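The full complex has more chains than appear here; those shown keep their coordinates.
Per-chain residue numbering starts at 1, and chain names A and B are given in the order in which the chains are listed.
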Amino acid sequence: MILSVKTREKTELIDITSDINQLIKKSGVDQGLCMLYVPHTTAAVTINESADPSVKSDILMVLNQIVPWEANYRHLEGNSPAHVKSSLMGPSELITIENRRLVLGTWQGIFFCEFDGPRTRKVHVRISDEHFV
Amino acid sequence: MILSVKTREKTELIDITSDINQLIKKSGVDQGLCMLYVPHTTAAVTINESADPSVKSDILMVLNQIVPWEANYRHLEGNSPAHVKSSLMGPSELITIENRRLVLGTWQGIFFCEFDGPRTRKVHVRISDEHFV
């Protein structure tokens, strides 16, 4: 299944937890594994606190400090910082499913990371009924 | 299965390799897949050299330099640096199992990353007998 995500800012973290949970419900899989995969090179996915929205702006602020907007970049499209952030956060997450829901910690949510927006993006959502011992 | 990890420092890397190997032995799975998942937003898991304990202090030192303790953070709990480090390291690792043991490189060990301790933490240990071609 594919989740479409519409971003509105240049850099932005968007909570997609409830979208993923809805897709899991729809799949009918009670117990198993959910793999999220972002097929873009200037975006990513991460897991972090969803209760206080300040956390996502703090993550973005530090990433924007770590990876300078201006530097001696060779890539001529001007979005090298987005490519670097994409590799730092990574393109995928793996989460188990129990009772037709993601097994997340109390404060955890799943965030789509836009680093070169605004754009319409995709997340591949793969659901398996793989059993664990 | 759940592994409980007691941390003692504010930021700390703790080698949990032998704990995971014991849980695999207990599971009876000879060959398969082990997924580790940290359900916290100020902690993480990483794989790195376990032979020389200096490596883990060097990793912590650089992370503490990259992510400043004091900045214009919005999140009022004061632990934003821990949230950022958590996303940089990531909440999960996937390792194959052969002969009832993790398949790690010669120098590799698995480290629980505490970024806002000391606390009692959890690692979800999921073991599957998934076969690979």
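One rule holds for everything that comes next: a contact is a pair of C-beta atoms (placed from the backbone, for glycine too) under 8 Å apart; a residue touches a chain by one contact, two chains touch by 3 or more.
Since we're looking at a predicted model, the values are computed, not measured.
Taken as a whole, the complex in this structure file is built from 3 copies of one protein sequence, with 2 shown in place.
Everything below uses one rule, namely that only the chains that are shown with their structure count from here on.
Centre-to-centre spacing of chain A and chain B amounts to 20 Å, using the average Cα coordinate of each chain.
Within the complex formed with chain B, the residues of chain A that make contact are 33, 46-49, 52, 54-55, 57-59, 61-63, 65-66, 88-90, 93-96, 103-108, 130-133. Contact residues on chain B toward chain A in their complex (touch as defined above): 27-29, 35, 37-41, 66-68, 71-77, 80-81, 83-84, 86-88, 90-92, 94, 124, 126-130.
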